[in-house]
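Structure record follows, encoded as structure tokens.
Left out: one protein chain. Kept in place: all the others.
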Amino acid sequence: MSTATATEGVELPAPEETTLLSKGRVGMACLILTESSFFLVFIVAYLFYIGKSLTGPYPKDVLSPPIVNTICLLSSSITITLAVRALRAGNQSAFRLWWLSTILLGVEFLVGTGLEWRGLIEDHGLTIATNLFGTTFYSLVGFHALHVTIGLALLLAVLLFALAGHVASEHAERAEVLSWYWHFVDAVWIAVFTVVYVVGR
Amino acid sequence: MRGDGLSASLPVHPVPDMFSPVSAPAESIRELSWLVFGISAGILIVVVGVLAYCVIRFRERPGDDREPPQIYGSNQIELAWTLVPALIVVVLFLATARTINELELRQPPPGALKTTIVGHQWWWEIRYPDLGIVTANELHLPVAGEGKDRVAYLTLESADVIHSFWVPQLAGKTDVVPNRVNGMWVAPREAGTYLGQCAEYCGTQHAHMLLRVIVHPQADFDAWVAAQKRPEVVDAAVADGRAVFQATACVNCHTLGGTGARGTFGPDLTHLMSRETIGAGAAENTPENLRAWIVDPDHLKPGVLMPAMKLDRADIDKLTAYLLTLQ
Partner (left out) sequence: MAVIDTPAAGRATTERLPLSAVLHEWVVTVDHKRLGLMYIGSGLVFFLVAGLLASLMRIQLAVPQNDFLGPKAFNRLMTMHGTTMVFFVGMPMFFGFANYLVPLMIGARDLAFPRLNAFGFWMFLFGGLLLYFSFLGGEGLYGAGTAPDVGWFAYSPLTSRAFSRGNATDYWILGILASGIGSTATALNLVATILALRCPGMTLAKMPLFVWIMLVDAVLVLVALTPLAAAQVMLLFDRFLGSHFFDTQAGGSAVLWQHFFWFFGHPEVYILILPAFAIANEVVPVFSRKPLFGYPIMVGATLAIGLISLGVWAHHMFVVGLSAAANTFFAASTMLIAVPTGIKIFNWLGTMWGGRIRFRMPMLWCTAFIVEFVIAGLTGVMLAVVPFDWQLSDSYFVVAHFHFVLIGGLLFNIFAAIYYWFPKATGRMLDERLGRLHFWFLVFGFNVTFVTMHFPGLLGMPRRIYTYLPGRGWDTLNLIVSLGVVFQAIGVLFFLWNVVASLRSGERAGDDPWDAWTLEWSTTSPPPAYNFETIPVVRSRRPLWDLKHPADPDWKYE
């Protein structure tokens, strides 16, 4: 079956133009879709159990909004966008700089979360087993932090490849796809922040 | 066969047939089901009829090799067979919504007989809060008069996992869920014994959580209530059996009238012998079975949560004799 074959002089029309998407982009979009579904369930559980804990500690007693962490994490979305742009333009040093900044901002977020948790556990005695607040808080924030960690591991791998000279502008789409994952993690944080530190407190 | 003496003359309906309802919610449901069956039968006949026609009329004939006319579709036909089912769906939905509203009753109406049903693994605790009675596995009700305010209202709770209260001739089922209070109502208009059982898988002996609803004429129901309210029978002849009961761990799980036993994990035994079965249907309530139950309940109802008490023969004889007096 080829374009050229025409049987008995019948002229074949040109085949219709197909819009094919890049498999990397589609794959990442699918991953984001399925992970959104996963987080949705934890968010629903959090919302459902607001105000239902039988014993304390309660959110308003122990939670304070992690402003610095949030600013860092959301800024990292900006830095990673700049990194991808730089890579596309072939600017290696700018790419590495912005990519590294993203990683550092992400690390700050994780450290901040860890410190917050230490405070909650040691100072207030709140664990996942304490009450419904503890259960839903640690699981929701924890799974988000887990996704940040995985993202950082992937970003670090790319940084190491870049430092070894293996990342060039033809890999820009792959970096972009990875940045989509990172943006997703940030978007989830916006939802988590709203639900935990605004609505639930 | 033991029992309360009042149910002996009542007809027993052994088949829990939802199409022989004796009570209001079940009757409304049966009415609705005729509409549903009618619509379904109609659709089935049409579809299978068209299919049969195709199979016969459009079968390939030997020797005929031509391709038939290649038809790609028809917007009018698509519209027709979208609109007609949509209309059927609307009709069915309206009937459904109306019946849901008719049967919904979140609070007991004034004048209702209030009962509380608590599901346990694997038996039913039945309380009459206004009458001060607690029994197990058998729900006794008076025949309801005309009018919805003479209903029996069942508050439904669970002590452990999810169970479901289902007596098809009276009403649809409603689950009993821990940490949640559900409610349903029935208005039985015919005396008799009606059967049901737990309808939500709740563990090993889900199959043996049987329900008997015994509907009495009003006077007989009052007599039953009076009998249940009587204090525990104290028969001096079985005093040593009573002593065995009080000394053994029985009191940790069972409540028994005047003995001071206030356990709530197992059924209230004050009027044990007024019931027809042991173990929520696991066995008929006869002296032999009662004795066998105490020796090793797991033998009659494998997986049951009551342990074998490992008493010696003499103690078991005394205990059985004592329990047999508890009318």
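For clarity, chains are labelled A and B in written order, and residue numbers in each chain start from 1.
By definition in this document, a residue touches a chain if its C-beta (ideal position, glycine included) is under 8 Å from a C-beta of that chain, and two chains touch if they have at least 3 such contacts.
Computed from a predicted structure; not experimentally measured.
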Quiz item: Considering the whole complex, which of B:Pro108, B:Gly196 or B:Gly241 touches the chain not shown?
Solution: B:Gly196
Quiz item: Given the contact definition stated above, which residue among A:Thr79, A:Thr102 or A:Asn131 touches the chain not shown here?
Solution: A:Asn131
Practice problem: Looking beyond the chains shown, say which of B:Ser9, B:Gln107 or B:Thr204 touches the absent one. | Solution: B:Thr204
Quiz item: Tell me, which residues in chain A touch the chain that this view leaves out?
Solution: 1-3, 7-8, 10, 12-13, 15-23, 26-27, 30-31, 33-35, 37-38, 40-42, 44-45, 48-49, 52-54, 128-129, 131-132, 134-136, 139
Practice problem: Just the residue numbers, please: which parts of chain B touch the chain that's not shown? | Solution: 14-19, 25-26, 28-29, 32-33, 36-37, 40, 43-44, 47-48, 50-51, 54-55, 58-61, 64, 66-74, 77-78, 81-82, 85-86, 89, 92-93, 95-97, 99-101, 103-104, 121, 156, 160-162, 164, 166, 168, 171-175, 177-180, 182-183, 195-207, 210, 281, 302-303
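As a working rule, only the chains that are shown with their structure count from here on.
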Quiz prompt | Chain centre separation (chain A, chain B; CA means) in Å | solution = 51
